[in-house]
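A single protein chain has been omitted; all remaining protein chains appear in their positions.
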Amino acid sequence: MNAPLITLLTDFGVEDAYVAQMKGQILAICPTARVIDITHAIPPQDIAYAGLVLAQAVPHFPSETVHVAVIDPGVGTQRRIIAVELATRTEAAAEVRRQRLVLPDNGLIGRLASQAEVVAVCEVSESGYWRSRVSSTFHGRDIMGPVAAHWASGTPLDAFGPRIDDMLRGAWPQPSIRGATIAGEIIAIDHFGNAITNIPGSYLTAAHAHNLEVIVGGRRVQFHPVRTYGQQPPGASVILTGSHELVELAIVGGSAAGHLGLKRGESVCIAGG
Amino acid sequence: MNAPLITLLTDFGVEDAYVAQMKGQILAICPTARVIDITHAIPPQDIAYAGLVLAQAVPHFPSETVHVAVIDPGVGTQRRIIAVELATRTEAAAEVRRQRLVLPDNGLIGRLASQAEVVAVCEVSESGYWRSRVSSTFHGRDIMGPVAAHWASGTPLDAFGPRIDDMLRGAWPQPSIRGATIAGEIIAIDHFGNAITNIPGSYLTAAHAHNLEVIVGGRRVQFHPVRTYGQQPPGASVILTGSHELVELAIVGGSAAGHLGLKRGESVCIAGG
Partner (left out) sequence: MNAPLITLLTDFGVEDAYVAQMKGQILAICPTARVIDITHAIPPQDIAYAGLVLAQAVPHFPSETVHVAVIDPGVGTQRRIIAVELATRTEAAAEVRRQRLVLPDNGLIGRLASQAEVVAVCEVSESGYWRSRVSSTFHGRDIMGPVAAHWASGTPLDAFGPRIDDMLRGAWPQPSIRGATIAGEIIAIDHFGNAITNIPGSYLTAAHAHNLEVIVGGRRVQFHPVRTYGQQPPGASVILTGSHELVELAIVGGSAAGHLGLKRGESVCIAGG
């Protein structure tokens, strides 16, 4: 058997001992694990953004990977912790993968779950799999990390608690399309300042190839439709289908967010000619 | 045997090649190692803060883990490098773990050593275990990393140099208690802006449950005593025992440091009613 894989996604930053404490607890239970950081740079308590990153990252990992996601403003209150098994399909749909997640039941899993088949959900309640001393403020270290480590070590899902069928899925903005007019919004500004929208690339058609008109946050801005950044010179504003298969607004060699003042949450309207 | 674990804690940041050079040197000596980052975001040369993170992180790791900590303003001078074996107890005190550390002898280990049993200390002096070419400015890569890798590979501690009994332990502020009046200070501002004090949670008693009075940095500030953040609405100032089992000042869903101007080093006085 390969060494088990456990990924971590948190809003803890990397300057304190929090992430290391989770890794230590996990490795003390599952000494062969390889622990992979998805990111610890989620803005504090930003469940929507964390849910987006989770949905983008998880399907790329091999089957049986255990993912621990800790964006947990309700820690220590009545919010539940859940262990979830999902079946995802790879891009070629040739392979079904089992992804395992341990996370608070606060909607964080919603976007990912909408793209996958939910195989099983358990409420994490069996304290025998937790750290022996559980704090009121750090269940990532004291409950979620240890449960993930036991799961990766071979403990079956149902050992962690009873099945439930009312997992929270949250809500997130949906794009709409009417004829050649598409309405959506900016859901992320990435590291390069590209504005990622919630509009699937497949919404763009031949009708948008030449007379594309884009209104962002109420302002009409000119974007050149391209297939990749390098098709226009540095400084050009471009619109394209990015690697998430979502429509993206970018400036070649620069930051669209910086230069055009684009912000997460702003509306995006695209009209074809 | 499981693949050995080696952790790294430095003030190197992650934008240069320093951390990668250490990892490469370690893996070239101990090719099966799993290298875990504790953090590389210690403020430059901040031994006190690094010592706090080390003390918080190390006891969570499994027995036999080798920890390399490089906050080393005296690199290349007469300061010693030490290899230390500590026995720590897990929270349930059910298990004793052997933690191994390689680090400069500048007090960095002090806070951790005060919570553990010091089993053995060697001065690192046998250059046969070092990189063949040793720079004057980067002993993390040239001495400490290689020694850690050899230790993780099975070389016994005493091979690295002679036993010593005068390891430096540094000094750090101690809290005091007189009746229901507790005096301490803020020792860390964490990623969320929570102010972590050096006051053990166990100092808070029934006397503080209702008429708690807090003076921070000479200013009287109102804090609600809670068990966890979610017990008060967003924006409320709360006082609680955090996951380090230390008293912590926080703002629900916000930054206590930002909103209340709290700073590391400020005095904290708590009086009960």
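Order of writing sets the chain letters: A and B. Residues in each chain are counted from 1.
Operating definition for what follows: contacts are C-beta pairs under 8 Å (C-beta built on N, C-alpha and C of every residue); 3 or more make two chains touch, one makes a residue touch a chain.
Computed from a prediction, not measured in an experiment: that's the story for all the values here.
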Residue of B:Gly74, B:Pro162 or B:Gly258 in touch with the missing chain, whole complex considered: B:Gly74
Which residue of B:Tyr18, B:Phe61 or B:Phe160 touches the chain not shown here: B:Tyr18
Chain not shown: contacting residue from A:Gln115, A:Thr181 or A:Thr228: A:Thr228
Absent-chain interface as seen on subunit B, which is shown: 3, 12-21, 23-25, 27-28, 31-32, 34-35, 44-45, 73-77, 79, 131-133, 135-138, 141-142
Footprint left on subunit A by the chain that the document does not show: 2-3, 5, 7, 34, 36-42, 52-53, 56-62, 65, 90-92, 94, 188, 190-192, 227-231, 240-245, 253
